[in-house]
Each structure stands twice: as structure tokens, then as C-alpha cells.
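All remarks here apply to the structure that follows.
Removed from the display is one protein chain of the complex; every other protein chain stays in position.
Letters A, B and C name the chains as they come in the text, with residue numbers starting at 1 for each one.
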């Protein structure tokens, strides 16, 4: 009887193996385990056939409302973007998917060259010198970048713009509890003036509300104060915006999910981290380098490993081991397929749709775009008050729209006491979706005005 | 400007190529084409991006009701069966999918060994000597088998049971117009007595109504009359039923789709054709054989090609060239994964569910199982008359059930003047589906009884 | 070009003879199994029918099966791995989007009520229209599973056409040129017709004089490939068609080479009464290691009544139906239709890919594809004409045929040259077809191969031609750098071993 459908051992195999080992039962090998703890009943459900588990998961999945099944304007670090059909076909090939960290380069060149190409493509996109082969996701990448700055400057104060994504800021705060860093949050506009004594200034561009930021000014201020400038960025924005490397940024971090990786309700994603050459020895994570083999053929290996935990242990630049390699390979495939024009087109479409939509929504009674200054493919919208209390506008509207099956994000208390909507567009946003959003907000707001005037 | 996103030629490439050819424009190469016919305007739509075509096809697909999205009892040659996840992962690998007929065995062993294994697996399942590497689908496979019998016996009369699938019989009739064969259709029970002067007797087991047939008797009668016995079969049935090879059958044909191939609204499918050794030189289609290479390594090649059109031209055993190789490889992968126990379990589940359902439906007022004799995983059901006319029972019930989103087949006039339902079960049939069917038929029938008694 | 050497990972399975990969039956061990489907123990099979014979399928686990077929896949040369210039087969790139959208229709049963498959019927109906416009024909059937079945379908329709006009009895000959693909005569023969072969002239056209002598009122029709299998456009095509029509015959167009004509010329404007399309060639659907294909047949008005049924018709509310909804009348009830040539409506999964490809490229893109294909072929021809004999020396269309006659004198055959190409990192071209060219090498680059790849292929061909002079033995010894050396095909045919030995 096989309870594990993936075990290749028959009863005959097991008998033969036991005999070779010279025992009657595996329990003879478990003498080190306290008797009272041996072979507990776990209370887990019994096994299933593949057919049974497939239909079980289909029924669970049917209890979700997928992004594509209705008007959808959520975004931020995670974006609903078009994934070319060739991306999963290539990235999910068993030879990539079921390999592990390329410890043995002679039989891992597929992984190593693909990651080297990922590093190169990210450097092209961001105009940076070095990109590592991945961090877990955006939030922890920002935290690791802050740690880097602390090591480089020997300072323990991290100054962060409050227009950085809430989830990123919160993750940085958690990480900061380790080395007991001081975290200061100030508005982007005040960032430059807060550089004194800071290890780094962390700015996001485009920011959480899609706002475009004069990063150069902030970088200059940071450098003047002996601090580093860390920019949180988004991949597609760099196709159209001057890249961090041209703005004086020292470390670039961000969420790489929009580069062909499914949204999957939170992960696995791709933590992007790139920096200047001077900082490479303080960089966390793996990095692949080019070399040659004994016969003079080009080849690639994991390199600069003296930064890493398996060699430096407590002195390592990070504890990261398993990373998000397949996501990096996926991003490389995505960028290779999209090319400069495809990537730019996707970015342009988001920008164009966001501006068209902002124009329409801003014209509705009681509504106004509340991103200050220029915005990119996402904007904040102030909406009429629907209820009393600190969340009577944006959050109340978000909930009212949910009833109409329209999904938008509310700033809620994530961004100070601001109570607006955040609306993200990408190349996937359809005219029909935009019409639904405009119509829904209009009618919700109208119905409220009635009740008000009715009094 | 590239209008063809898959062309690798840039304008610079084209210019260089034109120069190498020594021309200014491709039109200089087209002098043989009548001027008035050159470069017509076609009136086809303009091109699309991948994102655009994807959403266009999604909108088309949304206009279909998929089998899995409601109670479903259609079947016959094409069956909704469970496809293990590993099947498409392997069968759709680019090295299989984008190769062609293995004309060059040194670089096609993946295809050739996989097809050799398909042939071997089918021979095990059917207990036959030889299986070819595929026909188009079930219907044309039956026709090609009949042609085979005609060549072997030199007779032109083909006797076919009227319980063979309607679509198969109709396809045979069309093919028969070629060599002007005489087609005789008789009830299965009269088949044996119609053997005189026939090239073959074609029997289906299990038949269109799921009925189990004493094939041995028919084979004996055929042989006694110097005719061949052709059995139309279904893959899964052979896991539980005595196989054709043990029943005296000379040629086995059938639809191989249930072996891991999607239903895809009609194709591509897998025409199964297997026969006895003695008939192999008259067999249509490709066949792979084992041999060795110059270094003594085992290898596989397309063999016995002197039967084929590219060598024998008008003397070939068939005109088939491109076949359904990837479907044969898919079937091999499916059978390898399912194994004897998995295949039997799938077959058993269909049988068990069909009998449980027949028991419940047969108990409804005015309903009775109308398959004569024992049945397998499918049965015919006589239902109460809902309307006047030749199609007032089964066909009317099928239409009434459709309103409830329950899909069943009606015999309509496909099988003489019979007006019943045909109900297929497989391992995919759920209790909920069966409950819906029973409830729907019960209430439809009831509502009619009321209207009747109301008068 | 680089040689890759790699150990095939060792599964420890012993093979009966030295082999690249064990057979499933050699991996089998009693008691091994996965658990994809289970249950049904309550099922009862009457003893008289129950299987007595042991079911000797191999017992394996999923990990073993995955490794087995992954190893096998890696032994294949494919379009996804390299240039595959197989003449007459149009091995162009197969877009991945086509496969993805096809899966959107995977869970539809062909017997579903028409109201539940309007999306699928719409797609088929639109595809018929697009194909008619592309070919300049009036009506289309999507039923044929491949080119050969389209030929058979068409000749059956010719037969019905002549019968309808009372000429069924007297017309019993189908004419094919000596350059025709083997399926042409084979299809004619399956319809019970005699085949008359007509030779080609010095320019690689069907010889008009011989054709005229072969023509008569006993002729069913002519099956003509254009561009023909030499990759040449028939120079006196209209005269040819007129001559056939003059004796009451019909002209069948074999459209396997349609990749040369997209937006370039419509067969319907050239004199053909019908033409098939190999969508697995022209419209980029994957060849699937030998299949599936699809062979839509496009016909002129006079042949419409004979098209296979059922037909897809559009009602005035824009909904689609099958005209003989249940297709259930006795043959007569089919009207003049020859009836269905397959179980259901066609290789739908293939047709979805073709539809997607046509809509993706659009009118301009399709025309550009043929343009690039023609240019690529002539570009290669220009580079190779000095090293090899050119069968018929005039501009080719999307492919061309070389002759290794010169090399043959040095003891090096077309086959040897093909095998040597394997050592150069290329799939060989089609060899020994068409039959009229000695030592034929039929080369079709397609429009999707980058120029640098075409140049590398030309360089390899030229190197081989040189080797044929300087070191013929090495060419005859090829391939050295393939998974296997040359296989003993004679042994395979003489001692047929068509299945494995059952596990014991």
C-alpha cells in the first residue's frame, strides 16, 4: 500500500532496503527519539487523489473574485499587467523550475546565464552599475537597502518619505527593530532638509500617489550630508522617466512583480536591488559574474560570495539564502520579449489611461485629483463625504464601490489622516472598466447629495 | 515598420538581402504572376497586438458554456475525463510540439521512442499485435479500417451495426463514395447473419448506448464467411472488458481522445487503429519500429514505409501524411501516468456512477433504461412524452433540460426512429450533477403530467 | 556552432541493449503507482464480459514518467531549438499566444447544443470568411484534418459534381504532374480514379503539350500545386487551367505552398476551382511531431453544394447554427453534400491557432510574411547556387530545390549532406523530393529565421560542399555530433519490431 503517491518505493523495495540496512523496521533507527514523542497522531485529514484535490482547489478558487472579472483599479507595488504567453512557457520549464541554487556551475549554466542577463537588463533599465540576483520582495528590499546604508555610513538614523508605500514603510519599521535603528518619516517635500545625521534618505518616485518627485534634489541633499540616497522605483516607470542612475541615486529598490510575474495574492514576487559599484561589497544577496571554464569557454558563476551567510555567517551582509531566482529569470524573459518599445508602450498606456480617467473623475461634483504635482500612471482622488468620521470619504467610497463590484484602494489611515482613493491604470485597464468607475462614483455621490438636500 | 511581429527581418536586413539577390524589390521575383492578379487587396482586418488578440479571444470564449460549468452528461466517442497535470506539462514541451514528422531519426528520437511506446501501450491495452502511430480521429479510422478489409478480402460490401456511433457511420458512408463500396447497416443482433459476401462486419462494443456485445460470436461468423471483424472500441473500456485481441477481432479502431486529450469542440483527436500481424502490410498510416544505430545503440525509425503515399503514391494503403502524432504522444504519457490501476479506476468510476444513476432515473415515472442487455458507463433512457411528433420524448426532454442548463444527448433520428436520451458518466461526473439531472427530469416530467391531467 | 556534451542523468535502470533512454516497460516495477484517480470499487462487470487477460501496462510513478519524457523531449530537434528548413513543410515559428488562447476552448464538447457554443461557432464562421477572402474563393469547409484529407474531400466533391451532371460514369482519370506530392495521386486513387502523370518542362512547369495530350472528356480534373514543389510559380498557369476546363475537368489547387502567396496572389484569380490550405504550415500552428494539422478547403460557387455537411450558417439575429442541426437525414437529405469526412466539425484546436495568427498579422502582416519568405529563399539560393546544382534556374518563391548531382559524383548523396548538416547544428532540408530532381535538396527557410541564421546555414552548406570534394568520407560518416549515429532502417523494415516485449 502506498499512501504517498510520489514515493517510488514498493513494499518489495522497502523490504530489500531494510534488509540491506540490517533492520526489521525503521523504528530501529529512531532510538534517539523520546519514546513518548515517537509517532504521534497528528489529526491531519486523509490523503486525496489528484482528481479530488484538483476539484477541492477549484471550489476554493471559486470563492475568490479574480482581478480580471470586473472593474479593477488596485495597484501600487503590485500591478495587473499583460504577461506575454511565451513568458510562462519558458520560465516554467522543468529544468529552470526544479533546479536549485546553482552551486555547481558546470550543470547550471541555464540558471546562471539567465540571472546574469537579468542583472544586466535591470542595470540597463535603472542605469545602475550592479543589480543583485533578487531579494524576497519590495518591502524587505527597502529594509535591506537601509541596512546597507547603515553599514556604509555607520549611522543609525533612517529617514523615509511618508509617500513611500505604507507596506514598505511598515516592513522597514519591523526590520529596524533588529539593529535598533531610528526611523524618521517626513513628507517627501521635507526630505532634503532632514538629511543631517541620516544614514540615508528613502524617496519613492513615482510615489504612492503616482506623484513625480525631483529625486536629484534629494540625492544632492543626502550626499551633502554624507548620507546615501535610496530610491524606491517601479520597473515600467523607468522606461519613460529619467532613471535613478542619472539622478544621483546610490541604491535603487522596488517590487519587480510587474515584470511578467503573476499577482498571486501577495507572492512570490521579486525584490529588486541595484547599487553603485562602490557599494557592491556591502550589497546583500547573490550575484552572478562572468568567467571562463578550463577550456576557455565563457561561463557564469555565483560570485563575491564572501558577503554571504554561508561563508561569513554572523558577519554576512544579509542572512538571505533561498531568494526569488525564478522570478528574476521570469523578469529577464519578460524584458527580452517586450523590448524597449514594448515596455515603453505598456508604461505609456498606463499613463495615458490614468490621465484620461483623472480628467473625467476630476470633473465630477465634489471630486478632485489630490496627488500634488504631476502624476504618472496612478493618482489620488478626493471624493465627496459619504459619512461622518475620519473615513467618511475615501474609505466609505471604496466600500460603496465594492458593492458595485468595482475595486479601488482607499488611503484610509495608511497615509496620515488622508482619506482619498488611489486609482491605478495599466495597459490592462479597459474603457469599459473606466466607464463603470466614473458612472459608479457619479451615482454614489449623487445619491448622497440627494439625501443631504432631502433634509 | 514590421507588420508581422514574428518576422526577424528589419528594414536593414531586407535591404541587404535584396542587394545580395541583386534586385530592388521582391516584385522583380514575381514576373510569373499575371499582373492583374498580383497583390490584390484582400479585405482582411488589420493586425493586432498580443494583448488585443488575447482579450478578443477571451471575449469569444466567454460566449461558450464550458462542460465543467454545469451538469454535464454528453459523451460517446468524446469524453470529459480527468487529465493529470503532468500530461500537458510534458506533451506540450516545445521540443515535441514544434517538431514535425521524424524524417531524420538521429535528431528525432524523442518523438520516435514516444510513439513506439504509444504503439506498445495500445497493443497491451487492446491485446493486438500492431498499432499504427495514429489516424485523424475515430470516424475516419473506422473508414480506413473498412478500406483495409476491402483490400484484404477483395470484397466491396461493408456491413456495419446501427449501434455504431452515428457520426462514425456517417463518415464511413462518405469515405465509401470513393471506392463505391456498398454499405449495409443492420442491428448488432443481426450482424452475424449478414456476414455472407461481406468484406467486414463492423461492431461497436460497448455500443453507442453503452451496451455490451458478444463480439466473439460476431468475429466467428465473420471468419466463417471469409470476412474480417472490425471492432469499434473505447480506450477505458478495455481496462475492464476482455480486449478485442482475445475476442477474435482482426482490426480495432476507435477514438483515442479520452486518453488525456482535451475535448476542444471536436479536435484535434486521436484515431486509434490496431490489427493483427498478418494485416500489417495493408495497414494505413505511419508506424515506428525499433532498430540500432551505427554504434550499436538502440534507436527508432519510421518503418514499413513502402505502404505509404510518399513512396507508393497511388498504390499506397492510404493518403494520410500529417497525422495526430502529438495526440499519440499525449496518450502514451497519459497511460504511463495512470498505469493499469489508475486507468481501471477511471473506468470503474464511470461504470459505477452510470449504474447508480440508471437505477435512480429508471425509477422515475415514465422513465426506463432502454439499452438492451448489460451496459457499461453509458446508457439510453426512455423518457415520458412531452410533446407530439417523432421527437416528443427524448429530444423534447433534451431541450427542456437545456433550459435548466443540464446537458444530455438525445438519440433524435441518429439511431433509427428511436427517441431516447443517452447519458454518459465518467470519473468527472459529480453527485451534484447527478442530483440535478434526476431532479430536473422528475420535475419536467411532473409538470407535463399535470398539464395532461389538467385537461 | 557549439557542441554540447552532457551525461544523461542516471536513473539506474538497466536497458536490454545500450540505449539513450530506457523504455517505460524497462522502468516498470510491480506495485508502483501514482494516485491520479482512485475508487469505483463498487463497479460490477458481468463475468461474461470482464477482462480475463492481464492488463500489462507498465507500473510507474509520476517522478519516473516526468523524467522519462523530459529526457526524450531533449533528444528532439524542433523549431523551438533551431532552424528547420524542411522544404514543403513551412517550419516557421509557432507563436505561444496561439497555444494559450486555444486552451480557452479546451473544455467544450463537440455535441454541445449550439446555443452553448456560440463563441466557438462565431470563430469558425469568421475563419471561413477570412480564408475565402485570402484565397479568392466563395465557400469553405473546415472539416479536413490535414492537406491529404482535403484532397480526398475535394476529389470526392469533383466526383459528385460530375455525377450530378451525368458525367460520373465517363470521367475516371485524375491528372497529376510528376512533381506532385505523394498524397495527390493517393487521394485520387482513394476515390477510385486512375492517375495519369504528366511530366514537367524544362522550366519546371507542368508540360503544357503533354497535359493537352493527356486531357480528354474522361478526365475528372487536374491536381496542381502552385507554387509547385520546385518552389516555382507555374508560368502558364491560366492556360493550364483553361485547358482542363475546356474538356470539362476541374482544377484542384494543392495549397501546401500558400506561404508564398499571402497577399501576393489569390488562387481564385488564377483559375483554380478550389484550393486547400495546410494551416499547420502557412498559419504557424505547431506541427506536433507529425501532427495535428488542419486542411480547410476553399471552393468556387459551383462546388459549394457538394461541401461536407454540416455547414455553419448565420441567422438574422447574428446567431450561428449548423444547417443540418442534427445532420440526421438519410444521405439524400444531405442534398448534394458528400456528407461529413470526419466525426465532428474539424481540428478546432488547430483552427483557433490559425484564426489567432491571421488576426494577429492582419492583411499587411500576412502579405509581409510571404514577401519575407520569398526574399529569404532567394537570398539563400543566391548564396548556394555556386556550390550546388540548381534544379531549374529562375527566381524561386518561398522555397527552392537544389540537386546534389555534382556531389553525388564524388560519392556524396543528398542524404549524406543532410546528415552533415546535423553536425553543423541544423535540421536537414527535405531530401529526394520532388522525385523529378536527382538528389533533391528542398530548402524552405520561412520568414521567421533571422538573417544571421540564414547566413550560417548557407556557410554550413558551402562547407559541406567543400568537404564533399576534400574529404567525402567525413561527410558520409555524419552525423557524429547527434544523440545517435545513422540508424539501420533496412534492419527495421526487414525485421519489424513494432512494440516492446511485455514485462515478465
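Rule of thumb we're sticking to: contacts are C-beta pairs under 8 Å (C-beta built on N, C-alpha and C of every residue); 3 or more make two chains touch, one makes a residue touch a chain.
Only a predicted model underlies this, so the values are computations on that prediction, with no experimental measurement involved.
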item: Touching the absent chain when the full complex is considered, from A:195, A:222 or A:349; value: A:349
item: Listed residues A:76, A:258 or A:384, member touching the removed chain; value: A:76
item: Among A:273, A:329, A:381 or A:397, the residue in touch with the chain that has been omitted; value: A:329
item: Touching residues on subunit C - with respect to the absent chain; value: 1-14, 18-21, 29, 35, 61-64, 66-67, 70-71, 74-75, 77, 80-83, 93, 95-96, 360, 422-427, 448-450, 452-457, 460, 480-483
item: Residues of subunit B in contact with the chain not shown; value: 2, 5-8, 10-13, 47, 49-51, 84-86, 89, 94-95
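In the analysis below, only the chains that are shown with their structure count from here on.
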item: Pair with more cross-chain C-beta pairs in contact, given B-C and A-C; value: B-C
item: Separation of mean Cα positions, subunit C and subunit B [Å, integer]; value: 20
item: Cα-centroid distance, subunit A relative to subunit C, in whole angstrom; value: 46
item: Touching two or more other chains - residues of subunit B; value: 50, 54, 82, 84, 89, 93-94, 427
item: Sequence positions of subunit C contacting 2 or more other chains; value: 32-39, 62, 66, 70, 95, 97, 99-100
